[in-house]
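Left out: one protein chain. Kept in place: all the others.
Which chain is which? They are A, B and C, in the order written, and residues in each are numbered from 1.
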Amino acid sequence: MDTVSSAARPQAPATGAPGLRLLATLLAVAALGAVPFVAPTMQLLVNLALAKGLAVMGVTVLLRAGQVSFGHALYFAVAAYGGAFLMAAMPGADLLLLLVAGVAGATLAGLLVGLFVVRYRGIFFGMLNLAFSMIFWSILEKFYHITGGADGIRLPRPTVLGMELGRGDFELVLFYLSIALMLGLGWFTIRWFASPMGQLFQTIKTNETRLEYLGVSPRRALLSGYLLSALLCGAGGVIMGVAQGVVTPEYAWWIRSGEMVFIAVLGGSGSVQGAFIGALIYEFVRTYASAFAGDVWQMLLGGFLLVIILFAPRGVIGIVEAIGRRTARSEDTR
Amino acid sequence: MNLTIFVLALFDGIAYAALVFIVALGLTLIFGVMRILNVAHGSLYAIGAYATVSLTGAFLAMGFAPVFAFPLMLVSAILVGVLLGGPIEWLLLRRIYDKPEVLQLLVTFAVFMILEDVQRLAWGSQPYFQAAALQALGNVTLFGVTYTVYQLILLPAVALTLLLGLRFFLRRTVIGKLILATTEDREAAQSIGIDADKVFLLTFIVGAALAGLGGALASPTTSILPGMGADMIVLSFAVVATAGLGQIEGAALTALLIGLGRSFAVYVWPETAVLVPYLIMVLVLLVRPEGLFGSPAARKI
Amino acid sequence: MKKLLVTSALCAALPMAASAAEKPEALKIGMTTFLTGPASVFGVPARDAAEILVEDINANGGINGVPVEITFIDEGAGAEALTSEYRRLVESGAAEVMFASISSGNCQTIAPLAEDLQVPNFMWDCGTQKIFEENDYSYVFRTQANAAPEMLAAVAYLLKTKPDFTTIAVVNQDYAWGRDSWDIFSTALKAMKPDVEVVGEFFPKFGAPDFSTEISRLQALRPDVILSTSWGGDLDTFVQQAAQRGLTNTSTFVLPLAESSLERLGSSLPAGHIVGARGDHYFLHPERRDDDDFKAFMEKYEAETGDVSVYPVFHAAQAFAALQAAYEKAIADNGVDWPSKEQLVAAMDGLEFQGLGRPVKIREDNQGVEDQLMGTSVQAGDYPFATLENIMIFDGDELTTPVGEVSIDWVGGLDASFLDGLKVDTFEN
């Protein structure tokens, strides 16, 4: 089962394009960084979008190996609930400890489930991930006395480097931590894709037989990428949980996993920048569509994705790059 | 776990399994032929339920007898199949057969999101309750427990008829053979003159109609409210994957397995009732990676 | 100095000691309710009532001349969307006072958030008693009762009208309200009737569309009494499916929140089942149904929605009555044109107000004290749905957990004699 990311494979960039892309990325990051000052009311929304973008990056990693998981909200929820339980056990816990614990929990869950699901491909891989996330969802939903049941658990504000911050300062710290995570984990993922391990992982998409005949177990190669995807989803989960202040079983619901795949393809399947662009678009449409067009944000997004799939399979990032190349070309000819 | 409890769990399980099977049947048929896991199946199920409740309500208001609810169920199923199933395949899916599997899946996910809002715009968000068909058949008491004839007898009977009917249709009729041929090998089928496009359109309409029928049959047993599609479809995924993708007979057995599993869980350890179907799915796929009835595709080099 | 302030004419000239806020051109409030999902049958009536109440307030000059504007947030969109929308509304200045919420789960999430945002928040409908018992708030108030008096009234009415039952089962929604209300009900019942036997505990999912498996199980268990504190679409589905399979003939149902479903249940709810209303809320309230304000509102509500008022409507009316009374008290206490937030919050202590039932008082632990109405269903024929007979209204003060005590412990310490001492007014219908 191959996927669209073949189309997203960066062709040999036209002259000047890598500079253009770097410039565009820097501009975008600068714009994001200015949000708390330029548009403070949007800070929470952008922060949630960044958290979702981190998780979507996890799904994008798997798309690069031609695999789609419909259950990665599992790691999103494991990390968020891990953070919530940690705060309940250690009330004064620090934000960074929460992040590390949540991500570690998600990666461990990724190992336990991964050892099982890496034996499968295609629809079975997708559905098995779904099954595990639904098992976790029903545990969260039904074991009320342990997990707080359907109402979820509160995730009170953690301390930052030992300091007890007020709400405004804390949210600013969280916002810039999210941007730092986007840059750090984004850079790592892009480099990892180009690294030997990342390249071996991506060969699962085109020829597992040859991979076996290179002396590499395809399952172990897939597991390496699977763990990274669980880690990224975990990071997103912790940030979302802390930003929201409450974690609910909804975090592990299958539609949230479907959303992540949706956003990955909308933004640009296989592209790290695409994951964040997709997440930002998704959150904006979800929040502001209902302001203009009543409660039809789902229909708008569904229609938007259909247009993308039918006419621009390389997603929004594909469109942006095409425009970038066209302006680059028109400059050359002038 | 005395005998009566065992029998009660059995009856509840069968009634629930019948419904789950009818919905999973359409999903399995579509996947078997078109290799597409139709996420929008859940919305078609819900719209089938809404349509039945509206039609039945209107007919009852005009003074028709409750027994009319049954033919109306078929009408809503056909409406869902033709008015929704047809355009989805013809306008959307037809354009992406060459595209990677994840995109086909996502197109149906996008359609699912669109139809969820269409439901809310058309029928609002408050719950509907229309049990005329169920009440028309009355109750039966077994072991001191009163069951509705509708749930205990009608639903399993319809499920069985659909299973045998579909098997007969696929194996004995010309169109059925065409569909089977296209399932085996689409290129080969086209090379001998089978119009695969027509077969796909027909298959999707039948599959969508089955989803609508599932919703129609479920409508008297439950209150119709937004989100019912999402709950049922995720369960159908479990049934279809456990059976082995595209295996119709397999879907019947796994629906029974999951229906009984869930119902026994309610009696033994209620908290796990929601968990059991997915646990069964994981355990089965652990033992048989291609699903109960799936056949492992030999990897040729 | 205090006496000087009292003479309002004089104080107008004096520079104000407390910092008075200047009169805004509108008092913007936000209200969370269920607009989608199964609970919308419960939340939508409350929204309709709120809109009518705002119209009425603005019709006669608003609050001290300031018109009220209201924005609704849909609780049906889930806890996350609710919290982010709640924050957006408060932080963007689109709401100075918040009414949140219906679901006890959402109340538990919103209360600390409101405290954090320092926005006055009326818990206008949620019932879990844990919020004020687990920590104390200065910006969060409850303008209605909580699970303790509501469950105690149900137990009292059950033991007074059907004292000789032996077995009971429960089917509550699996979330904060369902769990907490059962804890209090069962503790109180065991304390006052130690020989009772609980034969089955079921907690179906919030918003469950189908109860057939639970109903089969209940028919096998044959309990004398079945308690369900579910509400909205869940209660409707449960009762309709139970009636369909004859369970309502073999067991007596105790439904402390069923007043909100009477009209929708129509003929499904037969006679002889115990119905409550989480307070003295009933569209045929024996003491209030002939009062002019009551009749005027009932007619206006029915004209606009085509339905009779249900308890979420009464709770909305109480919240608005409390809002109006608080502002008027704050203005009077501080002799200002418009109170600051601190002044408003201070006025809440011991506030007395009256919605469409008997008067309600806010105690110093910010908990409202409200009398409780219980009755037995009867298909009297003058309405196409069940109405109530053998109505008892219990005094709220005696049933509400004393300030500072934990409900479960206090209720556990009661005994059968507690019933005899209760102040109860009984009405034929």
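The rule we apply is simple: a contact is a pair of C-beta atoms (placed from the backbone, for glycine too) under 8 Å apart; a residue touches a chain by one contact, two chains touch by 3 or more.
Please note the rule applied: contacts and distances are computed from a predicted model.
Colleague: Can you match the unshown chain of the complex to its UniProt protein name from these: "FAD-dependent oxidoreductase", "Hydrogenase", "Nitrate reductase" or "ATP-binding cassette domain-containing protein"?
Modeller: Choosing among "FAD-dependent oxidoreductase", "Hydrogenase", "Nitrate reductase" or "ATP-binding cassette domain-containing protein", the correct UniProt name is "ATP-binding cassette domain-containing protein".
Colleague: Could you tell me which of A:163, A:214, A:307 or A:322 touches the chain that is not displayed?
Modeller: Touching the chain that is not displayed is residue A:214.
Colleague: Across the whole complex, list the residues on subunit A that are touched by the chain not included here.
Modeller: Touching the chain left out of view, subunit A contributes residues 6, 9, 12, 188, 191-192, 194-200, 202-203, 205-207, 209-217.
To be clear about the criterion, only the chains that are shown with their structure count from here on.
Colleague: If I rank A-C and B-C by number of C-beta contact pairs, which comes first?
Modeller: By the number of C-beta pairs in contact, the winner is B-C.
Colleague: Centre-to-centre on C-alpha atoms, which chain is most distant from subunit A?
Modeller: C
Colleague: Report, in whole Å, the distance between the mean C-alpha point of subunit B and the mean C-alpha point of subunit C.
Modeller: That pair's centroid distance is 41 Å.
Colleague: By residue number and range, which residues of subunit A touch two or more other chains?
Modeller: Each of 141-142, 295 in subunit A touches at least two other chains.
Colleague: At which residue positions does subunit C touch at least two other chains?
Modeller: 36, 203, 205
Colleague: In the complex, go through subunit A and note every residue touching subunit C.
Modeller: For this pair, the touching residues of subunit A are 41, 44-45, 48, 141-142, 144, 149-152, 154, 156-157, 167, 244-246, 248, 250, 287, 295.
Colleague: Taking the touch rule as given, give the residues of subunit C at its contact with subunit A in the complex, in rising order.
Modeller: Touch residues, subunit C against subunit A: 36, 74, 78-80, 83-84, 87-88, 91-92, 103-106, 108-109, 112-113, 116-117, 174-176, 179, 203, 205-206.
Colleague: Which stretch or stretches of subunit B touch subunit A in the complex?
Modeller: Residues in contact with subunit A: 31, 37, 39, 92, 95-96, 99-103, 105-107, 109-114, 116-118, 120-121, 230, 234, 237-238, 240-241, 245, 270-275, 278-279, 281-282, 285-286, 289-291, 299, 301.
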